[in-house]
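Only one structure is covered here, and it is reproduced in the block below.
Here the complex is missing one protein chain, while the rest keep their positions.
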Amino acid sequence: MFELLWLIPALPLAGFLVIALMGGALARRAVAVIGVGSVGAAAIVSVGVAAQFISAPPPGDSLTQVLWAWLEVGLLRPHVALCLDALSVTMILVVTVVGFLILLYSAEFMGDDESYAWFFAYMDLFVASMLILALADNLFFLYLGWEGVGLCSYLLIGFWYKERENARAAMKAFIVTRVGDVGLAVALLLIFTSLGTLQIQEVMRRAAQEWAVGSNTATLAAALLLCGAVGKSAQAPLQTWLPDAMAGPTPVSALIHAATMVTAGVYLIARTNGLFSLAPAVQSVVAIIGVATLLLGGLSALVQRDIKRVLAYSTMSQIGYMFLALGVGAWSAAIFHFATHAFFKSLLFLGAGAVLLATDEQRDMFKLGGLRAEMPYTFWTFVAGAASLAALPLVTGGFYSKDMMLWNAWTSPKGSPWLWLGGALGALITALYAFRMVFLTFFGERKSVVSRRPGPIMRIPMGILAVLSIFAGFLETPGWLGGMDYLSPFLGTALPGLPHAKSQPAMELFLQALTSLLCVSGVLVAYLLFVAHPEVPDRIAAIKAGGWLQGFWFSGWGFDRVYEFIVVKPFVRIALANRGDVVDTLFTGLARANEALHSSLSRTQTGKLRDYALGVVAGAVLAIGIMVLL
Amino acid sequence: MILVWLIALPLLVGILAWIAERRGVGLSRWVALAGLFVEFAIVLRLWADHPIRMLTPGRATWLVELKLAWIPQLGISFHLALDGLSLLLVALAVFLAIAGVLCSWTEIQERVGFFHFILLATVTGIIGIFLAVDLILFFVFWEAMLVPMYIMIATWGHEHRRYAALKFFLFTQAGGLLMLAAILGLYFVHGRATGTYTFDYGQLMAASIPAGTAMWLMLGFFAAFAVKLPAAPFHTWLPDAHTEAPTAGSVILAGLLLKTGGYGLIRFLFPLFPGAASAFAPIAMTLAVIGIFYGAILAFAQTDLKRLVAYSSISHMGFVLLGVFVWNELALQGAVVQMLCHGISTGALFIIVGQLQERIRTRQLPRMRGFWETAPRMGAMALIFALASLGLPGLGNFVGEFLVLFGTYTASPGMAIAAAIGIVLATVYSLWMIYRVFFGPRKDAVKFDDLDPRESILLVVMGAVILWVGLFPQRALDTAGPTLRALERHVAGSTARMAGKPDTTETSLSRWMGIVLPSGRDRDR
Amino acid sequence: MTFIELYALLPLICLAATPVAALAAIAVSRDHAVVTLVTLIGLGLSFFGLCAVRPLVPMQITPLVVMDGYTLFFVGLILITTAAVALLSYQYLERREGHPEEYYPLLLFAALGACVVAASNHFASFFVGLETLGVSLYALIAYQRAAPRGIEAGIKYLILAATADAILLFGMALIYAKSGSLEFSETATSLAGDYSGLEMAGLALLVSGIAFKLSLVPFHMWTPDVYEGAPAPITGFISTVSKGAVFALLLRYFGEVPAQDFSSVAFCFSAIALASMLAGNLLALLQDNVKRMLAYSSIAHLGYLLVAFLAQRELAVTAVAYYFVAYFLSILGAFGVVGILSGSEGEAEDIKDYQGLIWRRPWIGAVFVTMLLSLAGIPLTAGFVGKFYVLWAGVDSSLWMLVLVLIGTSVIGLFYYLRLIAAMFGSPEAPREELRGRRAGFEAAAAVLGVLTILVIWLGVYPSPLIELIRRSAALSGF
Partner (left out) sequence: MAQVPMEHGLYVAGLLFCLGLVGVLVRRDLLFVLMSIEIMLNAAGMAFVVAGAGWQQPDGQIMFIFILTMAAAEVAVGLALIVQFHHHFKTLDADAARRMRG
């Protein structure tokens, strides 16, 4: 199976090429078959490869497949090569499976869109890029995937380009992530220049040999990588593009802006964990960014009206959790949460998509409501996702992954109770906004007409994802709950585990109970506020401080306005002020000076004979003067 | 003789196309196209030979060489030579000439035969520049190519064509004459030191020049190349010329003329004045980075689509300048790849702008909106080249820019980081362009046809080349590699030799002024 | 004076006999074609004579005249140019009222004067040659009596040239007073020894007089008016033959008296060169009258030539000679085009007359473009090689200041040439006066222009033979 590894990105890429080049000539059905089928085939190959990887691991638990030498100049020899290890196996499984499910869903969801073919082309390209990103064996090739997913994100956010806002959001997303990418690019330069290679495993090996822990170079390299990760994963302070990115079609949001691309930053940090281990300071920053973003995103999600923006802020917040885990060195926990998050968040998006489809793009939750009866299937799957997001204890996948991260945040040598506290607070907020969303959308009185219900092609992926979001948690459970650990040891071959903290079952249990309590109470509060006493939120908003806070959170903590003020406006103003190219005035000035000289000299040509004679005489006198006197 | 044919063929074809006009304009176009394909076949044939001959040990880096006496009294010879570097650029020249003919197919309706003659004459001059290894011959091609270019802009250009053509000519001429003076200076310095007065590149490369003199001479060369490249602040001719030129003119300007500047830097400036160029490198690199930013910011501010693309060229050529002055293998290779890819991607963007203008009779951004709906094929092609211009991996420009960055980082991390930040600005203007033209609701009144097969094939081929260079750049890198490595070795060797030599420059001001100022009544001879 | 010396003067004698023959022919019958034919035959004979005396050079013939390779070169150039002017004039005069016949003897006298100037190495022969040239030119400039501008130009040139002549003469007198000889070499010896302020003043006056003839700044002001007023072929003649001969003399005189060695003289020439390059080009910048523009540009060109003049001897001679050939061809071609386009009333001198020329009359347009590019010094034209030579000489002598100004002003110069070229490539609006229409002699003029164009390009592409010729000529002279 391993020799088929190249097929995994190649299949979706082929799908893209076929649709892009023949798009106009293909029937819709054919487009769907190719678009979905290519990813499905990739998923099958991935499963096969993963199965073989688990059953018969390659020597050294990693395997490299070189396709061709990309370029060779001096020491710079990045290859177009794929590298399979436990981490990438996890990634490709999630990407292909979730990707396949979402594409399947889209086959129906996008059914009426006039640019049906383009959609599948872009989505296939995205999946291919994401797989390249996951499988790349060197940072240069990884960068290709990295930018590739960014491109597809751009294309798909702006998919409905006829709305200016959508196109603007697409542009914003690309540009903001590119700001982060500069960091990644410079990291590449730094790493290559000081280590002489970009091959990831080699980089880790050499870095460990040549760089001392906490050395400047290591810190710088890690910090630069972090820049890239922050941009891509929509973490503070580069998070502002994500909520706007919801302008894209909902499956896009599900796949790109929830399940896969935005977690590329997490993947990158996990991938280069060796460098981060050498830079403890940066790693702490990762954790702090994580906590900051998870609170920021959560609080913003709490007051949004647009259902997709809630989910966007929620994604931001959940990735914040992953960053927190990465920051404390809980690599596998982060990846675990990545997987469960991919399942439940894409499920939520798909559910939201079904709702939007039914209500003719009514995104405002306050104008929805009471859909529980109308759309029971959607409701139940949505609740499954929301429960997992809210990490309702024991029965949801989200609970296990979040619990693992929080526990690690407490116990890891790099962790601290403060980080735990942030995470726990976040858990409360998460539960609150998750169920606020559920209650506002599905409970209460009905305010909109349901015109369409999801058909089987949409239901199947939703169902499968619902199952996955509930049961994915059992890959890894705490000791007192069976102590299943499938994922950590598996990932252990690629990611270093945490040093074994001394077992504190009582403490662990206590903390779990505490967070569970927080989650459940969050749900209850949501019920009280949005079902039992819907007037209370309004009353809170009526208070001055409450209203201000609501506005502040609603706008995503005002980041957009700040950036507008300190970056965009000055740039545009400078650019427009200099539209005529100030340097050119130098040269036109020169030309003007010549013209002025011309006209003043022309005036000496009076046409008068005596003036001319005077010129001759003056010249002669001057000549005598120069020759005789000098 | 193959080299003479390489130069003469386009000219002959041009004349033929001119004559053919009498039998119908269509014939003129076909003649030009067919001739260029023959030329392209010759180039490809040479390229196919390239690795075999290149790898033969003991050979000079010249693949083909031709030396005839021209003006022996002055040490000027008709000396042409081809190596990997020139091969690549000649191939680019012919390729873009074909693109130029194709994109003018419907745009040029007046004096078609003459147009093709002028176009091919320009290309002749440019190919000559890439092949000449006698400095005077080089200069002759350098200047001679301006005349047809000028005529092209002034005749088939847009509203302000005369102004633009004039500006272009004056800027280039100013730089060119300074270079001529520097060439002569080099000639005399070398001649006086060795007794052989020659303009031959190979021999002059061995000249050892006092550092102070070398700096002045180097600046003379730099003036010419910096104007052509163009490096800020000598760039202001470019937006006007590019904007006002007919599409084919813009393609040739952006795709080839600018490359002659980069080529000159690599081929002549550094190898002839290694010490001075290295000493000057910090300033040049600063100019390069300023250019990257300045061009990008101005590109963003433009309302004329063509001007936008023109300013983006300034930004991109900043990478070339940076790469050359870093002068290590990575950066040089990057500069070469960047030249190739910029030629094609910007050329393609100009072609698209030309197609738009042909259809809607304007280049003004405010009068465009939502054209994706009307012309998705055009939009997709524009997007691809815009992405190339913002340095998307997988497309050729990325390879060029990143090789330059890798090379630069070893020499000067600060510059590399600054240049990398410049890429963000490239993203800004590229996406802005796409956004303004193709996205948003469609303007109701505007309706036009999407690309026809001729236009589509042309752009798809150009896109394919960009993609090919992006994914398989090794072929191009291997072609230029031996030359670049040889030049690098030469420079390294010279610098080592020069190190420690005392500076024996004449610095007397009056000597420099060329006038011995009389002092009092002392007139002793 | 031996027979062999007389024989060596054969070209000049032939040239002197020709106007006499022409006048005789006119006396027999007023026939334009016959006079022209006599003129051409005479010029041809004296050119033939030139070839015949080649083996004899160098030879000093009396103290007055020297026949060396250098003389032969310039005399040959003058003869060819005169023939070209004569051919170009034919169709020009055919179009106009009045008797065209006397024009040719005057032209021949002027050419004779120019040849004598080029051959002289004695103040007396210099003066006589210069005056023969000058007085003929007065008449030629004002040849068209009906045209007020011609008269105005004639008067202006007469008064100013006479003043300049007086200055020149006074300078000669001062030098003579101090050196006691009118021979160039003797005055040089005197200067080389102990010299006084009076002698320097004389030299300054001499230089002023010569600079006037060369229309160098600040003695240049007559140039545009005379160029504008004179018939186009005569304008061509003034800017080529008259200047070429005087420059040849300048080179010869300062070959004996090395200007570079007198810092004040060199400084004076540098200043004149700078001023000429700057003022000439700047004055031409936005000039709408093509003839005036060419006048100003000729001021600048003489400034360029002074740069070569200031360089080292051997280089200076070849550089100047080459530059002159290129300049002769180009400016003659340019004025030829102006002449050929001129109607019976006015001349085609406004830039508007050239609007769209290249499309209306492609061949003539192409000739004009070639000539202008050559004047601008663009490669593949003779003008480039000329400018290259000048730069070469300047760089070799490290005259950096002059070289830089030359470069800068060349760019300014390019502006106005291109301005005219751009007009020619502009859209062809209806010309003010339909200039088309054949007239007698058109073919001859066209053929001359064709030959000039071919020469300009040929000398630009393959200058080697001419360089060789110049070198051999220089080797046969005192340099």
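All chains are identified by letter, namely A, B and C, in their written order; residue positions are counted from 1 within each chain.
Quick note on the criterion: a contact is a pair of C-beta atoms (placed from the backbone, for glycine too) under 8 Å apart; a residue touches a chain by one contact, two chains touch by 3 or more.
The structure displayed is predicted, hence computed values, not measured ones.
Trainee: Could you list, sorted by label, every displayed chain in contact with the chain left out?
Mentor: Looking at the entire complex, the absent chain's contacts are A, C.
Trainee: For the chain not shown, which residue from C:166, C:440, C:454 or C:475 touches it across the whole complex?
Mentor: Only one of C:166, C:440, C:454 or C:475 touches the chain omitted from view, namely C:166.
Trainee: Could you tell me which of C:38, C:83, C:174 or C:268 touches the chain that is not displayed?
Mentor: Here the residue in touch with the unshown chain is C:174.
Trainee: Identify the residues of chain A touching the omitted chain, counting contacts across the whole complex.
Mentor: 602, 605-610, 613-614, 617
Trainee: In the full complex, which bits of chain C touch the chain not displayed? Write them out.
Mentor: On the side of chain C, residues 123-124, 127-128, 131, 134-135, 138-139, 142, 145, 148-149, 151-156, 158-159, 162-163, 165-167, 169-170, 172-174, 176-177, 180-182, 198, 224-225, 228-229, 287, 289, 292 touch the unshown chain.
The definition used in the following text is that only the chains that are shown with their structure count from here on.
Trainee: Whole-Å distance, chain A centre to chain C centre, using C-alpha means?
Mentor: 78
Trainee: Please work out the Cα centroid separation of chain B and chain C, and write it as a whole number of Å.
Mentor: Comparing mean C-alpha positions, chain C is 41 Å from chain B.
Trainee: Hunt down the residues of chain C that sit against at least two other chains at once, touch-wise.
Mentor: Only 262-264, 267, 415 qualify.
Trainee: Would you pick out the residues of chain A that each touch at least 2 other chains?
Mentor: In chain A, residues 630 touch at least two other chains, as defined above.
Trainee: Note which residues of chain A are touching chain C in the complex, please.
Mentor: Residues in contact with chain C: 594-595, 597-599, 601-602, 604-605, 607, 609, 611-613, 615-620, 622-624, 626-628, 630.
Trainee: In the complex formed with chain B, which residues of chain C make contact?
Mentor: Residues 192, 261-264, 266-267, 270, 359, 373, 378-380, 384, 388, 391-392, 394-404, 407-408, 410-411, 414-415, 418-419, 421-422, 425-426, 462-464, 467-468, 471.
Trainee: Considering only the defined contacts, which chain C positions touch chain A in the complex?
Mentor: For chain C paired with chain A, touching residues are 155-156, 159-160, 163-164, 167, 197, 200-201, 203-205, 207-208, 211-212, 217-222, 224-225, 262-265, 267-268, 271, 279, 282-283, 285-286, 412, 415.
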